[in-house]
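Please see the structure below; I have some questions.
A single protein chain has been omitted from the complex, and every remaining protein chain is retained in its original position.
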Amino acid sequence: MRRSLLTPALVLGVAIVLAGLNLATPAAGALHVSSYVVSLAGKYLCFAILALALDLVWGYVGILSLGHAAFFALGGYAMGMYLMREIGARGVYANARLPDFMVFLGWHDLPWYWLGFDHFAVAAVMAVLVPAALAFAFGWFAFRARVGGVYLAIITQALTYALMLAFFRNDMGFGGNNGMTDFKDVLGLPLHADATRAALLVITALVLGAVYLAARALVGSRFGKVLVAVRDAEARTRFLGYRPEAYKLVVWVISAAIAGIGGALYVMQVGIINPSEFAPANSIEAVIWVAVGGRGTLWGAVLGAVLVNFAKTWFTAALPEYWLFGLGALFIGVTLLLPKGLAGLFARGPVRRTAPRGAIAEEGAR
Amino acid sequence: MLGVGLAAVAAGLRGASGTAVAAPAAAAPDASASIKVGVLHSLSGTMAISETTLKDVMLMLIADQNAKGGLLGRKLEPVVVDPASNWPLFAEKARQLLSVDKAAAVFGCWTSVSRKSVLPVFEELNGILFYPVQYEGQECSRNVFYTGAAPNQQAIPAVDYLMGEGKVQRWVLAGTDYVYPRTTNQILEAYLKLKGVAPADILINYTPFGFSDWQTIVAQIKAFGSAGKKTAVVSTINGDANVPFYKELGNQGIKATDIPVVAFSVGEEELAGMDTKPLVGHLAAWNYFESVDTPENTAFIDGWHKFIKNAKRTTNDPMEAHYIGFNMWVKAVEKAGTIAPDAVIDAMIGVSVPNLSAGYAAMMPNHHLTKPVLIGEIGDDGQFDIVSQTPGLVVAQEWSPYVAETKDLIGDWRKPLSCGAFNVKTSTCGAGGGKHA
Amino acid sequence: MTLLYLDGVSVSFDGFRALNALSLVLEPGEMRAVIGPNGAGKTTMMDVITGKTRPDTGRVVFGEDTDLTRLDEPAIAALGIGRKFQKPTVFESHSVADNLLLALAGDRRARRTLWARETADEDSRIEAILATVRLSPERNRLAAALSHGQKQWLEIGMLLAQDPRLLLVDEPVAGMTDAETEQTAALLRDINRTRSVVVVEHDMAFVRALGVKVTVLHEGAVLSEGSIDHVSEDPRVVEVYLGR
Partner (left out) sequence: MRRLACLLIAACLALGLAGAARADDAVAALAAPGFERTRTAVVALGRSGDPRALPVIVALHDGALYVRTDHALFIRAPAGFVDAATGVPAPEVAPNTVKKVRVNNAVREAINDALGALRLFASDPSARIAAAQAVFHAHDPHALAALDQALAKESHPEVREAMVQARAAALLFAPDASTPDRLAAVATLRARGGMDARSLLDQMTGQPPAVAAAAASAVTSIDRTLQLWNLVQGVYYGISLGSILLLAAAGLAITFGVMGVINMAHGEMVMLGAYTTFVVQGLVLAFVPALSAVSVLIAIPAAFAVSGVLGIVIERTLIRWLYGRPLETLLATWGLSLILQQAVRTVFGASNRAVSTPPWMSGEGHLGGLTLTYNRLAIIVFAFLVLAGLMAVLRFTSLGLRMRAVTQNRLMASAMGIRTPRIDALTFGLGSGVAGMAGVALSQIDNVSPNLGQGYIIDCFMVVVFGGVGNLWGTVVGALTLGIANKFLEPVAGAVLGKIVVLVMIILFIQRKPRGLFPLKGRAAEA
């Protein structure tokens, strides 16, 4: 049990230290942590939550989702809608009833699906519920039809792509290409105050820790054992009388909900949410965080998310012209040299055999 | 649960920290150190096509300034970052430029959404952003200087030209589905109706980003244009979608003499990516063309070719905007004698520098520029042949007079008013701008 | 009363007839060996019984009157039909004990397994099975680390844990040493005391060792049936095996 507490404790500790140094030390001081670092750390942790969600389905049941960023973004939008309402009359058009972009489109009253979003609680619930509901609807069909492997990966990609196009449309009532931004405060606390930002960082760390422990309990349970069994030999579980589709569906929905939570925290700290969050590239990147960290180990996923994003931050500033080379090389290197990711370096037990060549066709057809 | 937690933790932390204030962007500059200038343009991803050139032009301008001995006796140091056409990354990088690199001014952004995503950061950290691209207006931040055109500095004169010279009576407003085209079309629609154009003679069409199969839509335009009245297309189609659009125009044999297309986002840079022979005569409205025949422009182009080591590289309107913006910033800093944001922001208003078309650009109290409007026809040499130019300079209308909520607003950052959205009717500072004050 | 009754079952994959109006009757408590050359339809027969493949025509009746062709794998498994694959398939990244735990009869529904805790009773049953399949010392090793023969046994053990009425065993001794083969034969006979078993096998020596009724499949239909001696004298069988 102690080992299981290690990761969350570590994350929380770092978060608190950063927040503390940011607030308690003078801006010029040597120990001072700039609000830039704080918000950056917050962002990384949100991505870590997404990575955890993805690892649950990919690492433990072998469902590769190339559309998980969609659930993340939906959570973000739900929270974004609340933050939008919080702006109230402080928007550009000083319109208390409508968000700026609706005024701009010449709308006169709030669409029904915006009702209730001026309450934080509603938004928070929706941030979990909406992704979960979508995941349920999608998974219900997909897993029943035994769509798997590559096929599932590709239609999840289609899913997020379709959502991206949909949210681009201004008529959707979610701010079109610009999405939602210029948020003022959450629960009356100014979003741009260092204290709030620090608080959000700490809370994100807490949520991440909670999610981590929950996920750990899940995969530790007999349910979790069945998941791994499905990953290793789906047919066998069927002949043992299990219904893999049911297990997949449950974990898929849970995963989507977790992603949603991550998104909700993300939008508060990044201050903008727009359709580009649905871009297939984002989902693929998330998969890569997990791959780099090591699928099938929860802490690996967290590690991967933080490391890759840190690398990205650093690269884009240090060598803006060439960072893509670095990132690309990283992905190739990891998949070639560390099939089990960084976690694989510490993993005990035999390395999982790779299926014999030719299994591809089967994998494809499954 | 989350909310309660947030409130509690925040309260606790505030107690621990006392009052937390954002450090000004350029805190305590020591006289010897170089002055950092942030360059925030996408060098990868979809927007790299347009933005990379602006990064280069900034490097050139900074190099030139250093050759002239820098600024306030200090060297200028460009800080280039790559926001990778990723909007949240724009915000992150802006924050880095201001709070880590302590950039005295940042030149960057192209798309509206990128500007929107960095805006809160600049206002929070009290930085200075120079935004060089024509945009939809409806914004007037104290921390942003809009060196591109507002809708009235591009669209209206173009339409006037077509009505007059082109005798156009029927209009297709085709755009990419995002805020800039929608605002522009909103304004144009109102304007056209004002001019007595029947609603039946206006066709508005929106397409997604990077739209590449224009067959049906071009055919639709063709059909719309065959109703016996002279028809023109006003295109606010963005970036990637333009090349396939014009190629399809060429294929379906729509010549400028049949249905002229006037574009607001197609400049020399975009033309460089097309075979312009089929496009001869189609128009664009800008505040600058490479073909402008003035000594300043010739000098600028030569300098550019030397710097980029490629005599084929074109210049375009946003480059001129950066040229003007940078020179204005230099002037303002010299005027203020410091790079401290507040001083510079105040000093900026009223500064005027030569533009590249033998005129002067002045920074107005609404943080927008006065600009000439040029109409050019595409020539077979990939350049624009200037066929019309507004007699005087046009002052930007940052707030659309055609949107009920904003028709009474003006931006004026001069003290004592200092308001980005001042309502002249109620003579109150609208909440939208109030926060900037 | 019969346990399993295949009635004129036919299956074809784009043109190729894997099963051709196959009929077969299995009595309760019986052990039956099914032999036949490659492509005779042995594995397809298994697939049809366990619901993996839907037959084009024909019925598969289990027990009193359950038509298996209407059910899917988990449902059929729940009825008490266990299957062992040709290639041993166990859960490589689980320990031997966990493999058995997952196989133990019990509520398979997700909402149950979420909260399920391992009971003492389950533990003792696992112990018992481990003993039967001679894997007690391997209890906590990863299945991936087992030898080929051990995996075969573990899989049989999982079938036992399932506590089925009918076992379908596909080539259990493929790749086993003679000693292991011996033990397996004993094991199967042992199992047969309480359950019906169908064994598909190539290894004649093994079939002989089992000493049970033999069905010879050829081109998707029953070619011959009877004791091992009877079928091995049947000229058609000889023709199929030794001819050409």
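Which chain is which? They are A, B and C, in the order written, and residues in each are numbered from 1.
Methods note: a residue touches a chain if its C-beta (ideal position, glycine included) is under 8 Å from a C-beta of that chain, and two chains touch if they have at least 3 such contacts.
Quick caveat: nothing in here was measured; it's all calculated off a predicted structure.
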item: Omitted-chain contact residue, chosen from B:211, B:264 or B:323; value: B:211
item: Residue of A:87, A:191 or A:327 touching the missing chain in the full complex; value: A:327
item: Full-complex contact with the absent chain, from A:14, A:105 or A:155; value: A:155
item: Chain not shown: contacting residue from A:166, A:217, A:318 or A:345; value: A:166
item: Contact footprint on chain B, counting only the chain that is left out; value: 43-46, 48-53, 165-167, 177, 206-208, 210-213, 215-217, 219-220, 222-223, 226-228, 240, 243-244, 247-248, 250-253, 256-257, 260, 269-270, 272-275, 277-278, 281, 377, 382, 385, 387
item: Touch list for chain A against the chain that is not drawn; value: 64, 66, 138, 141-142, 144-147, 149-151, 153-155, 157-159, 161-162, 165-166, 168-169, 280, 284, 287-288, 291, 321-322, 324-325, 327-332, 334-336, 339, 354-366
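Simple rule for what comes next: only the chains that are shown with their structure count from here on.
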item: Path length in the contact graph (chain B to chain C, fewest steps); value: 2
item: Which of A-C and A-B has more C-beta pairs touching across its chains; value: A-B
item: Most centrally placed chain - per-chain CA mean versus overall CA mean; value: A
item: Geometric centre distance via CA averages, chain C-chain A, whole Å; value: 44
item: Distance from chain B to chain A - Cα centre to Cα centre, in angstrom; value: 33
item: Parts of chain A lying in touch with chain C, wherever the complex brings them together; value: 218, 221-223, 225-226, 228-229, 232-233, 235-243, 246-247, 250, 349-350, 352-353
item: For the chain A and chain B complex, residues of the former touching the latter; value: 19-20, 23-24, 27-28, 34-36, 39-40, 43, 89-95, 101, 103-106, 120-121, 124, 165, 168-170, 176-179, 181-183, 186-187, 189, 192-196, 198-200, 202-203, 206-207, 270-272, 274, 276-277, 313, 316-317, 320-321, 323-324
item: Touching residues (chain side chain C, partner chain A) in the complex; value: 50, 52, 72-74, 77-78, 82-83, 85, 89-94, 98, 101-103, 108-110, 113-116, 118, 142, 144-145, 158, 162
